[in-house]
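Heads up, one of the protein chains got dropped from this complex, but the rest are sitting where they should.
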Amino acid sequence: MLRQQVQGLGRWFINTVQRLGRGNLFFLRVIRGFPALIFRQPGLLISQLHIVGVLSLLIIVVSSVNVGMVLGLQMYNTLVDFGAESSLGPAVGLSLVRELGPVMAALLFAGRAGSALTAEIGLMKATEQLDGMEMMAVDPVRRIVAPRLLAGIISLPLLAAIFSAVGIFGAYFVGVGMLGGDAGAFWSQMQAKIDWHDDIINGIIKSVVFGIVVTWIAVFEGYDAVPTAEGVSRATTRAVVNGSLAILALDFLLTAIMFNG
Amino acid sequence: MTSLTTQQGEKDRLVEIRKLVFGYAERKIFSGFDIDIRRGQVTAIMGPSGTGKTTLLRMIGGQLAPQSGQVIVDGLDVVKLSRKELYKLRRRIGMLFQNGALFTGLNVYDNVAFPLREHTQLPETMIRDIVLIKLEAVGLRGGHALMPNELSGGMARRVALARAIALDPMVIMYDEPFTGLDPITVGVVMQLIRKLNDALGLTSIIISHDVQEICAISDYLYLLSNGRVVGQGTPAEMQANESPAVYQFMHGQPDGPVPFHYPAPALVDDLLPKPTVAKC
Partner (left out) sequence: MNRKGAIEIAVGIFVMLGLASLFVLALKMSNFGVLAGNNGYTLTARFEDIGGLKVQSPVNAGGVRIGRVTRIRYDQESYQAEVTLFINDQYNRFPLDSSAGIFTSGLLGEQYVGLEPGAEEDFLKEGDTITLTQSAFVMERVLGQLLYSKAAE
């Protein structure tokens, strides 16, 4: 009885380590395709930027307006009790630029673009499209996976920046436009408090890391999927769940490194 | 790149498979057999489901490596080729997957143009000419703007065939080309396989278990079962073959060397009530 549990744990651990190894080798293989992609087939990258980036824009903007407005409302109401409503700008700005922008954008990205990537690549595997490409002497890792990964890495930082900027305007709209806070204090306090290097550059670094990890998990899950309908659906779920967990774990790690120094 | 033993008639063998062994610890898929595929012929490899026919095609294409044995295609030992050499060889191999494996994101025209754009520097006008000629050969020139999801199963396979011949390969491999098609389409695909083979001077390898269709279009047959070649010959020879394994397959007998029953204890033993054993 106990022996079985121990054996199960061992098997799980070995499988996990093997998957990690496969994932890392896969990542290196994909990266090696980047130069050829950029210099010889930029068209592939552009069409993926459209699918991965542009098509995620709507959900990013809608969510960030919402998040910004809620932040504006809640923080204003709390701060006004202390007569500190002039701190609304920095409070909203810092939380968006440092945390909510990169993290929320990455989570939404994992749900919107990541799942689509996994499903697409998994389906291509299940319908032998990847094998077919391989037999046509075209490396699917370079032709299919590389443009998608690079598009994800480029798109997420841009989406996160849009999230933060739009969110701040959302908070401004509620805190200043509707609740009557002071516009000058909102902007000047924010400018005084948000440091472009410590806050904005670090926020960008975060979202670049998230972009790499989320897209990597998504394309790997698709490429590694069991080539059946069930396998693809499982892989898609795993891509979103693992991607989101990785974002949260990395966020904690990166925040601890960046903002405690 | 290994030099081959010079034998008579070696020149006209395009694919030579020698002592092929492949399988997992508990289950051997191939336990050492030889297959020769002659240039210019349509050779069929038949066998019941699950005998690893598709695996064999993957080995010829170098996607899988056998545990031992040789796969020689046009004088090259596929197993020993570097990745670059393998890719070079694959440009001369066309493959038709079971369901066509068309790229779902590209329309018919772009699917056929895909290998040309990837492997040649031809100007777009020339690619257009080649694509239309290939589509004409499979009778689908009029459908070049359709997307794969608008095609029927037979049309998808014909488009895939046009794509497989886009680079004028020396050999085409067909993986179950008749599965899931209606009788008319089966006739169309049969005719295409034979015609393309003869008109373009190709060599064709067909994996299938559709005995009637295969006998009608192939020059030579191999029958695989339990990891070995259990029979080979021209269609007429195979039809007349009296060995039980070949006879059962060629004539579709439900029971024979391939048993009807999955291995099980005697029925009586299973039906008799047994004392229940408490589980730990």
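Each chain gets a letter, A and B, in the order it is written, and its residues are counted from 1.
Everything below uses one rule, namely that a residue touches a chain if its C-beta (ideal position, glycine included) is under 8 Å from a C-beta of that chain, and two chains touch if they have at least 3 such contacts.
As the structure is a computational prediction, the values presented were derived from the model and not from experiment.
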With touch as defined up top, name the shown chains that contact the chain not shown. A
Please identify which residue in A:L108, A:A126 or A:I168 touches the non-displayed chain. A:I168
Selected from A:V30, A:L49, A:I153 or A:A225 as touching the chain missing from the view: A:L49
The one residue from A:M69, A:V174 or A:I204 touching the chain left out of view is A:I204
Please pick, from A:G68, A:G114, A:P157 or A:G175, the residue that touches the omitted chain in the full complex. A:P157
For the chain that got dropped from the picture, name the residues of chain A it touches. 43, 46-47, 49-50, 53-54, 57, 82-84, 86-87, 93, 97, 155, 157-159, 161-162, 164-166, 168, 187, 190-192, 194-196, 198-200, 204
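Here, only the chains that are shown with their structure count from here on.
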Report, in whole Å, the distance between the mean C-alpha point of chain A and the mean C-alpha point of chain B. 42
Using the touch definition from the top, list the residues of chain B that touch chain A in their complex. 58, 61, 63, 87-88, 90-91, 93, 95, 97-99, 101-104, 114-115, 118-119, 160, 163, 280
What residues of chain A sit close enough to touch chain B in their complex? 1, 123-124, 127-129, 131-139, 143
